[in-house]
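One structure is given here, and the rest of the page talks about it.
What you see is the complex with one protein chain gone and the rest in place.
Chain nomenclature is as follows: A, B and C, assigned in order of appearance, with residue numbering initiated at 1 for each chain independently.
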Amino acid sequence: MRMENNSLRQRMETLVPDATFPINSQYLELVVPDGLFHEFCLNLKTSPDLLFDYLISLTAIDWKDHYMMVYHLTSTTFRHTVVLKVRIDNRENPQVETVSDIWKTAEFHEREVFDLFGIRFLHHPDLRRLFLDDDYGFPLRKDFADESRMIVK
Amino acid sequence: MEYEDFKDNETLELLKKSGGNILLSTIDNIINWGRSNSIWPLTFATSCCGIEMMAAGAPRHDFARFGVEVYRASPRQADVIVVAGTIVHKMAPVLKRLYEQMPDPKYVIAMGACAISGGPFYYNSYSVVRGADQVIPVDVYIPGCPPRPEALLYGIMQLQRKIKSEHPMGNGKDQIDPDADAETQAKNK
Amino acid sequence: MSSESLVLFFIIGIVLVGGAVVFSGFIAPSSINPAKSEPYECGIPVQSPAWIQFNVGYYLFAIIYLVFDVETVFVFPWAVVMHGIGMRAFVEILIFFVILGLGLLYAWRKNALRWV
Partner (left out) sequence: MQEEIVKNIILGEDEDYIINMGPQHPSTHGVLRFEVSLQGERIKKVVPHCGYIHRGIEKMCERDTYAQIIHLPDRMDYLSAHINNEAVCLCVEKALEVDVPERVTYIRTILDELNRIASHQLWWCAMGMDMGALTTFFYGLRDREKILDIFEESFGSRLIHSFNTPGGFMHDIHPGFQKRIKEFITYFRQKLPEYDRLLTNNVIFRERSIDIGTLSKDDAIQYGVTGPSGRGSGFSCDVRKIEPYGVYSRVEFNEILMTEGDVMARYKVRIAEMYESMRILEQLVDNIPAGDYSAKMKAVLRLPAGEFFQRVETARGELAVFIVSDGNKSPYRIKFRSPNFSNLFIISKLAEGFKIADLVAISGSLDLVIPDIDR
């Protein structure tokens, strides 16, 4: 049965106690510590009353001092949606657990995020760059600059 | 476009003037007539201009009327490569190799703002080549984003005129570049 | 169909084809560059060599096609003279077809025709 945001929120609090819930007008949003992130995702997908089986989109945001991974998940049976976030503080070598074994589409979204942000995903089947060639920088980082190719207006 | 002003506007005068004795020999005329009236394009569409190129090949704006009969899939049988769409740094060597694998005489039409100068992606894009002429020599530029099929037809007509003023047998003078300085013109004469 | 017109027909064929080839070779500009001699593979340098072992099924198909192609070559001269000879020629060609039909049946039974 479709769970509204607040009932969904209680369910999440039972699952991962120290998640923070930033305000979001549309969907339930929660930031999960990356320690137990992978096992929490597995829980989201398999527990019978949640069944988040469709990963809409997976992306990253560069907040200059830390990265924020954003996962939009929804369930095709119950039609409720949740926005999952993981904070990555390490700037030089950003790493996060992969979810490609839970949602197959994440394998390619993660390769794209690696290509454009440089965030490595642990245990990813084949983490190669998708669009750019290997020696190129990571363009979507805020501190990216490339005078030779980019004319900035 | 009426046939009269297609026949002689100022660019054709420029071509005539720059061609030295424009009086082409009959062989030149025959060869140019054959080449200009059957230009086969290569199916090379990277993005949106490709759809307008397909529309130009479709029943309404059918450019088979101008001799551009059929899209050839391989460069070995194509005469003109219509660069329709954005050229990206990863695609530039591919375009270069395709251009080199085309048999002579070969021509290039840069269709759309992206192929002319990078178009809407000129600023702030780290991976767009600003214009196909940085990769291969371009004969005709067709502005527009995407240009209408009629614009592509007009571009092909311009290419046909350009072919008609060539000297394949080389017995005309070398092309005197009108705005080159006097000294090189004298040398050419 | 006297033989002179056959010879004349043959010569005109040679002249036209040869002329076109020579004329185009004469007037066509040629630009030699390294990429031109490379095999064309959608704009990407070729990765794996073409000298690999293919399935034998393709070879069998080619041979069977060749047999029946040659068969049609025999039928053409027969068709020209068939009217003169009459019924006897018809029976001969039937026997010819039956023998080749048996060959086809044998190939079919041996699964040579199953596309790999």
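Quick note on the criterion: a contact is a pair of C-beta atoms (placed from the backbone, for glycine too) under 8 Å apart; a residue touches a chain by one contact, two chains touch by 3 or more.
Keep in mind it's a predicted model, so treat the numbers as computed, not measured.
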Shown chains that the omitted chain touches within the full complex: A, B, C
Sole residue of A:Arg9, A:His38 or A:His72 that reaches the chain not shown, by the stated touch rule: A:His72
Interface residues of chain C (partner: the chain not displayed): 41-44, 47-55, 57-58, 116
For chain B, the residues touching the chain missing from this view: 42-48, 50-52, 54-55, 58-60, 71, 73, 85-86, 88, 90-91, 94, 98, 120-121, 123-128, 145-146, 148
Touch list for chain A against the chain that is not drawn: 24-27, 29, 53-57, 59, 61-62, 70, 72, 76, 79, 83, 103-105, 107-109, 112, 116, 130-132, 139-140, 144, 152-153
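One rule holds for everything that comes next: only the chains that are shown with their structure count from here on.
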Top chain pair, ranked by how many C-beta pairs fall in contact: B-C
Inter-centroid spacing, chain C versus chain B (mean Cα positions, whole Å): 39
Euclidean distance of C-alpha centroids - chain A vs chain C, Å: 60
Touching two or more other chains - residues of chain B: none
Where chain C touches two or more other chains, by residue: none
Complex contacts: residues of chain B adjacent to chain A: 89-90, 122-127, 130
Touching residues (chain side chain C, partner chain B) in the complex: 27-31, 33-36, 38, 40, 43-45
Chain A - residues contacting chain B, complex: 131-133, 139, 144, 146, 149-153
